[in-house]
Each structure stands twice: as structure tokens, then as C-alpha cells.
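Here the complex is missing a single protein chain, while all its other protein chains stay put.
After this line comes chain A, so read on.
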């Protein structure tokens, strides 16, 4: 097989894997939008906050230490213990649930029945607040996230493809783990929606708030639940991306990677987020491989949006989104 074809196959596989990572971020947006019609601008920052909290807990860092030291003249930085990764993840999920409760109690509850743009603005405010809170709690230095996720080339795939084609394909072990976790996450979320009382309540709220309220479903509870789920998804995304780059401010920018996925897959579909991610991942990587060298490279950021726009023109609700019909 010609080298270029083999390279293109390798790029396609890696595009699929990158797409899974984009989908992980997009899932958080979908969960909140589906249940409440809110486009959560803060989803990327939630990933940063969750990952920074996880590292902070694991390392036994004293939260708000700079503030405490400045006020009381102390010299506190670390508790002196190290929390195992699994326990730290559980504790971080707890923090994200508390955050969801606070968001609902202090912000969203007061904005019920407001225009979607008002709710969107509120999430912009929340994003900047969380950015500052993350810095204040855990500091803005880069942090190493080590929860035991494997990284580097997968030797089995390298060997098998080398035996078959005479060229070993590169697939990152972290991407394989991310794909497995994303698949489990989607199955779990769909099962939760389908088979649990809370999941059915969530779907009812997503379909019609008023009708759901009339049968006794607590809107407050559902919104706390959905923000908690989005917080959990943000933690998973933050862990995956943070393992690659360290936990730092730039993690909040991963939301930029999710937007074209949402445009393509639709804001209300969990499978849409996955399929959208895969299409964007493969599309941008292949375009960069085939066309990039002719135009100076660095095409991925803008091409993902061009691809999403093309889909949007022909299918405004996205691939799997619900068609909006307004009757006059």
C-alpha cells in the first residue's frame, strides 16, 4: 500500500480518537441544554475547576492558602498528606455536587422563566467567577495530574499494523482509555435516563417544564441533578485533557473544541455529541493532512467550524437534534 494511504489511515484513526475527547467536553453542554435550555458557557471552566480540585485534594493542598496566609500571616500550603486517586475523584464529585447546588440555589433559581439569553449571560458570569475561584482556591501554577492513566504509543496496535502493512500505526493509550470511558459514560447516561425514576423525571422536564411541574416533579432537584451530572462529565474531560497538558488555565479553553461538535451533533442529543465529535475529529485531521501543507498548516481550529457550518446550513437542528417547529 502506498505510504500516503497508510498515513491517511493513521490520521483517520487518530481523528476518531481526538473526536472522542471533543465529545467528552460536548456531553456536558448537551446534558444541561437538554434539561433546561441553557447553553452553559461555563462548561469549559467547570472542567478546569474540577481538575484543579482533584489535583488539590490529591496533593493535600490547603484551599485558599494564599488568602488565608495574607489575612492571618500564617504559612499554610499543604496538609502534609496525599489522598489516593480514587478517593480524591469521589471527593471531587462531591465538590461538583455542592457547586451544582450552589449554582441552582444562588443563580439559576432566581432566573426561572427568564429569556434564554439572560440564562446564557448568567453562565458567562459564572464562568469568570469560577476562573477566579479556581485561582484563589488552588493557585494558578501548572499542576501535574497523575491518576494512573496510561500514555504513549500502544505497542500492540503498532506491532499488528506493522505486520500487516509494513508501517506501525500510532494510537495513544490515553485516547483508547478516553474512548472506553466515553462509551461507558454514554451507556450509563442513557441507562440512567431510560431506567431510573430521576432519569425519567429529567426527560419529562426536558420535554415540557410546565407539564413536569404539574405532575409533581421538582424543577429545583432536576436542575441540581443535571448540573451535578455536567460537573461529573467536566471532571472526566478535565482529567483526560489535564493528563496531556497538566492542569492549568488553558483547560478552560477546551470548550472551543466542543462548539463545532455541538453545532454538528445538535444541542439535545447525547449520541449526537459522540457522532458529531467523531465527524469533527476525522474531518479536521484529514483536512490538515491533505490540504494543510498547501496552505501553511494550522487549519484545524477554523476547519472544524467550517465543517459544522456546512452541516448547520442543511440541518439547523444538527444531525440528531430535535427539529424546532413554531406554529403561528
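Definition applied: a contact is a pair of C-beta atoms (placed from the backbone, for glycine too) under 8 Å apart; a residue touches a chain by one contact, two chains touch by 3 or more; residues count from 1.
Quick note on the criterion: contacts and distances are computed from a predicted model.
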Hidden subunit of the complex - UniProt protein name among "Cell division protein FtsW, lipid II flippase", "ABC transporter substrate-binding protein", "ATP synthase subunit a" or "Transferase": "ABC transporter substrate-binding protein"
Residues belonging to chain A that touch the chain removed from view: 3, 7, 10-11, 14-15, 17-18, 21, 66, 69, 77, 135, 140-146, 151-153, 170, 172, 241, 244-246, 248-250, 253-254, 257, 284-285, 288-289, 292, 296-298, 300-301
